[in-house]
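Right, chain A next:
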Amino acid sequence: MANKSSLLSLTSYRIEVALRILLAVAGGYVCTVATIIFLVKALPLTRSDAVVISALLSFTIFTLAVIWVFASRNLRRAALGLLLPTVIFGLLGFIFPILGGAQ
Partner candidate 1 sequence: MKNGFRQSMAWLHTWTGLVVGWILFFVFMLGNLGRFDTEIDQWMRPELPIETASLSQSIQAAQQRLQTQASQAETWTIWPATNRDYPNLRIRWEGALNAEGNRKRTDETLDAATAQPVIARETGGGQLLYKMHYALHYIPRGVSDWLIGICSFFMLVAIVSGVITHKKIFADFFTFRPSKGQRSWMDLHVVLATLTLPFFLMITYSGLVFFVFTLFPQVLSAGYGSEKHARETFNNELNALTFIEERSGTPASLTNLSGLIDTVQSRWGADQIRLIEVTNPNDSSARVRVLHLLDSSSRSSQELTFDGVSGHLLDESNGESTSARGFYDHILGLHRGLFGDLTLRWLYFFSGVIGAIIIGSGLVLWVVKRRPKQLKQNKPDFGHRLVEGLNVGTIAGLPIAIAAYFWANRLVPVELTGRQNWEVNSLFVVWLLALMYPLIRPINRAWIEEFWLVSAAFLLLPLVNALTTERNFIHSIATQDSVFLSMDIAALITGVLFAITATNLSRRQQAATGQATVSAKGKRKDINTLNPVEAA
Partner candidate 2 sequence: MLISFIVSYLGFALLSLSKERHFQQVWPGRKLTPILIRELKVCGWLLLGTSLSHLIQAPKISIGITHLFGIWTFAALLIVMQLTYGASSIVGVRIFSRVFLNRHN
């Protein structure tokens, strides 16, 4: 019995780790992309400067996202924490040019 339940918990542990890795890599990437696209459009700089600054920040954002995913108490929190900025920045990045922001 004990053996079986520990095997079960090992499997669920492995599944959770796999899910977190997936979330960190894919979710973190998408979140970073949404944020930097927003930054390029929103930064009140010349086009090339905005691109450079956003590019430089990209890995910082990605790192923070990965740390977040692995530090969160549970998967739901981790996913929510990535989803929120992704959606917000994604929308803003889409709306910004229409509102006549930078560029």
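Criterion applied: all candidates are chains of the complex that A comes from, given by their letters.
Points worth noting:
Everything that follows uses one rule, which is that a contact is a pair of C-beta atoms (placed from the backbone, for glycine too) under 8 Å apart; a residue touches a chain by one contact, two chains touch by 3 or more; residues count from 1.
This structure is a prediction, so every number in the text was calculated from the model and none was measured.
When the candidates 1 or 2 are screened for touch with chain A in this complex, the one that qualifies is 1. Residues of chain A that touch candidate 1 in their complex: 16-17, 20, 32-33, 36-37, 40-41, 45-56, 58-59, 62-63, 66-67, 70-71, 93, 103.
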